[in-house]
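Apart from one protein chain that is not included, each protein chain of the complex appears where it belongs.
As written, the chain order gives the labels A, B and C, with residue 1 at the start of each chain.
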């Protein structure tokens, strides 16, 4: 409502009340103005009514919502179904233009604002989360793997001769495929075992560079967040090597925004050496639906080159989700989520990562196993499954099936000696990031949004499964409500679930 | 509600009424069952309550909505913000898995069903729209251009030696960039002028194949839907050539699903020669928000290879949009939308394409111009701007600005003699698909969802602008409500708008 | 967004586009301004985005949505559940104040505006629907019957001696109860049979006045819309009598707004004699959920007295529904709904009332029955059931059950000779508005929102049921999907349904 409307309102309802209402409206407007002026995540959470008002305001600026618009093009933001229109808050034109996913659209001022603001707010969060010198970022409506592919495709134009990507091994399929899809040959750098941890072999990296020739190498592709007992790569060392040999360096920071340790590693790497871009998942770090990633870096011209590689417009859906989420949390709310999650086991804090570690340690002892000692991994934990391993791989995959059917999601069993071929490359000991890790184990993670109740239920159910496995009884593998009636059915289900768990384990996103 | 709930209900409310209600519920269930069993777009529209019930049912099958789930992984479908959760109907896990965008997720049976069903329903529509022998398709949450890139990246693995893509010229940036991004060198085949139409030069295609060597050519990249006076490529001829020389053939069918002519061309091409895949925009053909495309083809194993190239999970948002839309329209509703739009000018029908053509023809005559004669183009029309051209390019771009500020969207002015460099390649006469088209012109299209009122308003406003231009008066370039106050402001705005219109014209999506 | 926000936006996105967006926003604001200034139903429909924006604007003016509010009262508009808050668009304070349901609330400027505007817009519609001289109205969140009670309670304070209400008989329970609840003694005026029609007996009214004494009569309580063969009361005659004897006159116009005839009768009554208030249902006339009514009249001071009789605040829900509905239809849309519905059978028009009449006439002839000749009833029709009557009342109620279980709703069978006691008063021939109507019959109505398909399905199913009844076969009385298995079950269901149909028939709202 504009001034005239308020005046008209004063003819209907007491002017004093209308004035009070108008005053109140200014409160919401202030928040919107500050957001637009600063481009930062507001410190305090916005309530839903402010967020909706803001999205409404953006939508009416897009041509598909102009009351007097006439459209004679082939893409006019027309929507056939009201349900669809509403769920997108009538923001239909997506983001970007044919030339650049970060570009502004003439037909859609509101969507363009949304896009720019989202990138700006997310950058603010990345900086406060630890990468203080990041200069830019943009949200892409593609998973982390495809976003890495886009980075590699961009580098191709800068390094036309290059054929190889150096890649400290991490056993997640989409990581590996991101390089294959881009048309490059991954050079796998095996990890070294230090205590229980699997760590980056910097010497191997260096020797492969010398061997292959720096100019033939597109980039080093390193990883922060990963399943224990692998730990984040030695980013500082890798960044120094990249700087020395003038090789680009792309970091897969999949779910690392939630970890101050991962973010610190990136900050240090960029300070001491070379990092060209770091890519992270939207859903894993910001608790939004699957399907978006953030490409960030320290050099705006390189980021622009990447954004210009995306041919065509793109879905605004992931941008919308992350903007709504960050406004609804506020910077302080997001920070609280991070704080709840983390804290080191070594400081006996009450936060959930420490809690999970302690509970798992106690349970392991009870079953004559142990929590692997992986202090460098800030998110994922691993508990040995030595005793079970003696009974063979199938016992271990059966444990996985049992957990799955008991509605434990995300726990991941890793048997010894499995081998898998991904896009033609054979990985020995697949899932364990290593050709021959000393023992089988089970992973559990304390990721953003986890609740104490998740941990308690998990420990309880795991305990029960382990006890049942020990008894070597015929295993019940289905959820209680729908018992399978024949042996064949049980076998098939187990096989099916087992297969699924293998694949599950390899996933990056 | 299950049987027990209904029984309990009968204790509260008269059993006869509960039974009637339960009976009624079966009506909705029937629709859902048939959809799941047939995998086809229902003939009649579903009402919102059935669609919502169905989405609800899908959502409760995903692990993030299990009442007793405990999650200890790094990706658990947690959502921080209720607004976000609701707008996705609580379907959070996206589609696909690390290895394959069409694969099933163990954690998300509901989302997996959604994904499979969407692909199946869209295939049904593609078939009934004219490509009857298509064997498969899948929705990707990427624009048409990026989806074409994915196709090219897949072909790379099959044709490792290939460096070139043969491409009958079409002046839309993302088309061109889709090849550049994939790392290939586009070989531009200039169009030939036949009457007013610009058509595929089949001889040039053949001679370039012989010249470059078939094995060095990744594929032919042809186009159906396009701005007049260019018309759809001679797909049959191209397909025959591809078959003869064993060269893959990828068709950009951007907004061609809505045109029975474009669909027929693809069907004929596939029948008479070779088409490996055809790619189309979701938003332009199905009236959903920007950001998705459908990759379709005639060989399931090739489609599978493409879907396996996408590394990681992906957003379910475009799939959800198109499924909701098609259920809410029904096959009959979608067909009606297509029928309203099309019909040839040459049959004097009352449909909107014919109406637009007639109106534009009349207007052209009034202003001493003419409607270009492009009977092969089923969607886009062009009206000459000869008189204006005599006054120079700026007069023409000014017309574009005037239309823009009068809330005419999608109209596109094409001056003579503009030259533009895209990713290093210089295009003479850019925007006109030709180095030297005989005259400047203006495009308008009758695309799906257009209303008679769009056309009437457009004709009225265009008439006014043309009259104003002729008077050579100082041009008023802003919308009436916000008059610019200084000359500088006017100039800046015009410049700004003009620049934007140039870029606008190049867009594919 | 205010001016500062737009300026900030221009730093992010091209100023020309922001300006265009801002301009577009003004379009929505204009509509809102005009609504507030004129207080009339807009001629053209508003789209959802304008309606939502408007409701949003209203909500932020209520104190429960003030960002800096602190509440220390016992009623602060706090809402425990987000779902509830959202479905009311965060308008929580209801309407009215303790003293007056039409009064303004200091805590809730937005809700107060909503209330005033709704009343103003509804008045506009009542006037254009035919009662041009109505001076005021207000929406109450109570059914028609309870609203009539409120009118009678108000009159009590003006006529403390009065004990009787004169009431031309109409066999609908809530009509009768509205007088009983208010504590008065209804004096039933039996209708006279003229042809097939049952009409007001003006002489009987006059003689009862003389007999009882005008000062002992609270008011005359007349009815417009009703089931055929009763027709609307002779309002002109009644109004003249009321004027002559200085007796108030309250009209139950339950679903008469949709009928130009009913509205005309009220207009004429008020012009020629006396009408103090006329009350109509919101749901039946405006296609909103059940639960609201409009009290309207020709004397603002009397209307104010009524509104001041409601002790306490009231739900804004019915007001919100009708306002949203009328904005979403526009005056023209509402008018179209009325036009579709009506038109007299005697003019052979194509509208739906005529269509229903013709179809029913044909069907009646086929089954050797006839459509009763009730030209004065503009909404409801009656078809004789003479042949069936010969088989006894149970055959007729069975027909009702059969229709009910076949998902025909609203059809109403009226057997002869039923007698019912309502609040102590015995009605002979209950449901037929007459002690001894000549034949049994079946009612069907063409009310606002009816579709041709409703009529076609009804005729088809009725035909089938009549044929089945004639065969005197054992009657199948349940919906096809859940056949009863025992005789007892069938009997019980029939009884149950039959009982329900009796009651159904008596309903006013």
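Things worth noting here:
As a working rule, contacts are C-beta pairs under 8 Å (C-beta built on N, C-alpha and C of every residue); 3 or more make two chains touch, one makes a residue touch a chain.
All of these numbers come straight from a predicted model, not from anything done at the bench.
Here one chain is not drawn; of B:67, B:210 or B:426, the residue touching it is B:67. In the complete assembly, the contact with the undisplayed chain comes from C:461, out of C:40, C:370, C:386 or C:461. Take subunit C: the residues that touch the chain left off the picture are 48, 51-52, 63, 66, 68-84, 87-89, 91-95, 97-99, 106-107, 141-146, 148-150, 153, 156-157, 172-175, 177-178, 180-183, 225, 254-255, 281, 283-284, 286-292, 309-318, 321, 324-325, 328-329, 337, 356, 379-380, 404, 407-412, 444-450, 453-458, 461, 497, 500-501, 503-504, 506-509. For subunit A, the residues in touch with the chain missing from this view are 14-17, 19-20, 22-24, 26, 82, 404-405, 407, 478-482, 493, 496-497, 500.
In the full complex, subunit B touches the hidden chain at residues 1-2, 4-5, 8-9, 11-14, 16-18, 20-22, 24-29, 31-33, 36-37, 39, 47-50, 52-54, 56-57, 59-63, 65-69, 82, 86, 90, 104-106, 109-110, 112-113, 116-117.
What we mean here is this: only the chains that are shown with their structure count from here on.
Rotating subunit A by 180 degrees superposes its CA atoms on those of subunit C, with the angle stated to the nearest 5. Look at where the CA atoms of subunit B average out and do the same for subunit C: the two points lie 47 Å apart. The distance from the centre of subunit A to the centre of subunit C, with each centre set as the mean of the Cα atoms, comes to 56 Å.
Per-chain Cα centroids separate subunit A from subunit B by 29 Å. Of all residues in subunit C, those touching 2 or more other chains are 14, 17, 20, 22, 24, 26, 82, listed in ascending order.
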